[in-house]
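All protein chains but one are shown at their positions in the complex.
Let's turn to subunit A:
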Amino acid sequence: MKHARVVYQGRAQHAIESEGRMLLDDGSRVALEDVRWLPPLAPTERPRTILALGLNYADHARELAFKAPEEPLVFLKGERALNGHRRQTRRPPGVEFMHYECELAVVIGRSAKRVRREDAYAHIAGYSVANDYAIRDYLENWYRPNLRVKNRDGATPLGPWLVDAADIADPMALALRTSVNGRLTQSGNTRDMIFDVPFLIEWFSSFMTLAPGDLILTGTPDGVVDCRPGDVVVTEIEGIGALMNTVA
């Protein structure tokens, strides 16, 4: 099943995809264009932990002139970084290089502490698509990538859907691609991750407890390009969805 969280007639609610339309919890059945999309995540009592991987595809690590990391390179984000499908992300004035990053997003379904990799999938609620924009002008070599690059308001679109884990036979064999104004610019496959999803859940849960609703953004393959105001960026993962964002 595909879940969304949308605003319809002024009210935020959960919805599911149904025959190309959207079935809302209040019983309305509406066209996908008639709602405002939020990140497809149920609200959590405590702030959700958002873990993001850097350099998790060997080709992207090469592209950015780094050798592949020996342990996961991870940074955290706040919830205000998230944004919905079909929304805008701001490019600050005077910036030279702002690029998208198409990433498989893993949503935790069950509290996870010291989970072994063979049990990892049982702790996943589902998958979504993230676009983890970076503004490289602001990179500094202190806690790199620093939050000024990676934690800007609304600069991490997520969605459109949260797809139940049971509906994805093998999350480690999904095609990813990004297009800018309809032109294909990035193409990869989740099988090329350096640290795969079961490894990441085992690794994170070896030192911290993951809670339901927490997010892991698993990194992006090579093929990132500069995006200018007005560009329509679609990040897409096979079987999960196509997430649209406009640079403003």
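Simple rule for what comes next: contacts are C-beta pairs under 8 Å (C-beta built on N, C-alpha and C of every residue); 3 or more make two chains touch, one makes a residue touch a chain; residues count from 1.
Rule of thumb we're sticking to: contacts and distances are computed from a predicted model.
Visitor: Of the options "Fumarylacetoacetate hydrolase", "glycerol-3-phosphate dehydrogenase", "Molybdopterin synthase catalytic subunit" or "ABC transporter substrate-binding protein", which is the UniProt protein name for the chain that has been left out of view?
Guide: "Fumarylacetoacetate hydrolase"
Visitor: May I ask which residue of A:Glu79, A:Asp119 or A:Asp196 touches the chain that does not appear here?
Guide: If we include the chain that is not displayed, A:Glu79 is the one touching it.
Visitor: Which of A:Arg29, A:Arg144 or A:Arg228 touches the chain that is not shown?
Guide: Counting the whole complex, the residue in contact with the absent chain is A:Arg144.
Visitor: Using the touch definition up top, pick the residue from A:Ile16, A:Ala211 or A:Val232 that touches the left-out chain.
Guide: Candidates A:Ile16, A:Ala211 or A:Val232; residue touching the omitted chain: A:Ala211.
Visitor: Mind listing the subunit A residues that contact the chain we can't see here?
Guide: Given the touch definition above, subunit A has residues 46-49, 51, 71, 73-81, 113, 138, 140-148, 151-153, 207-211 touching the missing chain.
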